[in-house]
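All protein chains but one are shown in place.
Up next is chain A:
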């Protein structure tokens, strides 16, 4: 496992995040804009619903014929001059990439943001092999300076305010930026990274799509850092999950219309680039070698179980931008590579359920994520599936099992249930002050950041019967 769930527990991480006001401010600034821009982009595209159905059908088609398309992709990429590698696990993928770097005697590697690279633990693997790694995406550059992991799949540095970024750049850039406004800081990063782009031995990117009928990989960026990463070095390495396959360029475009609107509210990113093999004879520039590492890492397992639909995910980030829990606690609290609703489904697949069973529980099941997902993934249903698996496998703690066991027993005996809930309601009133319960024994986690309305002193059933009796007289 490349990302063992770090200690302390999810609850402790979420607590710490909730208490961090700066974090809340940073998250609100970006997610608020993202939500508004996505809404505007969808409103300006009346065909969105039909496009979403098409996107979903394309992904389902590919998932049903994954072997066929992977073989076709391999044939065409190989014919174009690329070398295709296969990795069953994150460890195998890391080993393949590290071996290519060491064989090439690479000293400096530039990398264009790829969540798959994070998933397989590439940054640490390169460091362990003694290779200097330079992240070229602006957000990845920020978190590399901070020594952190991404907190969002589209905006990895979402948790950082501009003031904090300025501090990092003053320490990390020579000369330091002259001011704290985003424009000045972006210029500073542009200057700082230029020499790295042109001096790198190897450039590593991910892929948003693998095009089966051409053998090309596709990257989408707003900054232009991907092409500056993949063009000057002698070797270009792509790491990609096997679910990224599309039949053709036209299918990729159908999905791009959904991806970009859902991610940033744009129609296309500034740069949509297809990379097909290494440079051709006579080409003015480009790498001499291209390697593509196709990574399974749990995906074929998902094909056969109830999480198969998750393979449709195109990593747009909309589900987390619209998630009330994500917006309170941010990405790091989730503890895995992928945060938010999609992360809560994927992390148990990647890191095991035992260490991550709290994630599917940290969800209000309000359904916003499924509503905005551009490929119609039923995220709440999948989260519930993890909850019941966790229950079946006996991973829930004793207090919860005992509590729910008592509840189940009482629920099957109506008279007892009514008695018990009356006792419960009275007990709750003891803690109530002024109509709101600000602290509750055994539920401090709930009441610290929320107030619970004080119950009216009679249970619903009590009141229902009284009302019925009164009305009954008048009927």
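Simple rule for what comes next: a residue touches a chain if its C-beta (ideal position, glycine included) is under 8 Å from a C-beta of that chain, and two chains touch if they have at least 3 such contacts; residues count from 1.
Here is the rule we go by: contacts and distances are computed from a predicted model.
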item	value
Name under which UniProt lists the unshown chain, selected from "Glycine/D-amino acid oxidase-like deaminating enzyme", "Polymerase IV protein", "Assimilatory nitrate reductase electron transfer subunit" or "LUD domain-containing protein"	"LUD domain-containing protein"
Sole contact to the chain not displayed, among A:208, A:239, A:273 or A:390	A:273
Residue in contact with the excluded chain [from A:100, A:185 or A:292]	A:185
Of A:19, A:198, A:324 or A:365, the residue in touch with the unshown chain	A:198
Selected from A:15, A:227, A:309 or A:358 as touching the chain missing from the view	A:227
Interface with the unshown chain - residue positions in chain A	26, 29-30, 32-34, 44-45, 47, 50-51, 53-54, 57-58, 61, 64-68, 70-71, 80, 86-88, 92, 136-139, 142, 155-157, 160-162, 165, 182-183, 185-187, 189-190, 193-195, 197-198, 213-216, 222-225, 227-228, 231-232, 242, 247-251, 253-254, 256-257, 264, 266-280, 282-286, 294, 296, 300-301, 303-304
